[in-house]
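Let me begin by handing over the structure; questions about it come next.
Missing here is one protein chain; the remaining ones are kept as they sit in the complex.
For subunit A:
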Amino acid sequence: MTPLDYEYLRKALKDRSGLDLSLDKQYLVESRLLPLARRLGLTNISDLVQKMKNGAEQTTAEVVEAMTTNETFFFRDKLPFDHLRDEILPALLQARAGRRSLRIWCAASSTGQEPYSIAMCLKELGPAVAGWRFEIIATDLSQSVLEKSKSGLFTQFEVQRGLPIQLLVKYFKQTGELWEISPELRAMIQHRQFNLLQDYTQLGTFDVIFCRNVLIYFDQPTKISIFERLAKRLEPDGYLALGAAETVVGLTEAFKPHATRRGIYLPNTKSPSIVPAAKPLGQVAGLRAG
């Protein structure tokens, strides 16, 4: 791969997905794109770049997908799910007792381990939430990871990383070599292909947003823009969960860190972007999108 090829790929990825590759990520590009190049019958990455330059739309889409697919596992980092169970859900069950419904957005949901982990947390609430309606919107840029997520099928290796054995027995069924998540949990999740650079209004408003381990790939202005737009999709008493290496501090006034729960952020109600009128407006937007 020549420096010019790398420059072309960096720009194409930035334009398409917002992925911001630093100048020293050639190894990452090679490890992800060489298998793709070979699969397409090409010998190297320069040929792949040439194909993109010639306007092969499908190839460009596959390159973006190969570069943005990220590792995930059930209950990744554990802590955000403890926060969800111990603080976020109890608070929201009280606050939404009239409406008896919650909407949760998993932005960059990858192969589904995160939305299914959230679904399990909700199910574990048991009879306390009988009659409640839970909606988890799982979005990702990559169609192929969404397909995998939709299938609800996981390998033995995948179900052993982060998933407590009791939950495996409770919510999965063995089908041959694979483990299939229960239809009940699958029904709680709606999958949508979605680019975080896109307009979010069509998604409606949410009580909780999980946007973890994806912002690290964006540059500063993109991060800021995403935070501002996430704030508009979140109810004033909602919660935003970020990845362990991510923060809003120094980037935006739209959110403030939770006083005690690390990785959890709250809409900053003093921010002009969410004046008190945001609640009724948000509900209207939610109804339209629903």
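Descriptive notes on the structure:
Going forward, contacts are C-beta pairs under 8 Å (C-beta built on N, C-alpha and C of every residue); 3 or more make two chains touch, one makes a residue touch a chain; residues count from 1.
Rule of thumb we're sticking to: contacts and distances are computed from a predicted model.
One chain of the complex is hidden; its UniProt record names it "Response regulator", one of "Response regulator", "Heme exporter protein C", "Amino acid/amide ABC transporter membrane protein 2, HAAT family" or "(2Fe-2S)-binding protein". Touching the chain that is not shown, out of A:L40, A:A61, A:L125 or A:L168: A:L168 (per the contact rule at the top). Mapped onto subunit A, contacts with the missing chain fall at residues 73, 78, 156-157, 160-162, 164-166, 168-169, 173-174.
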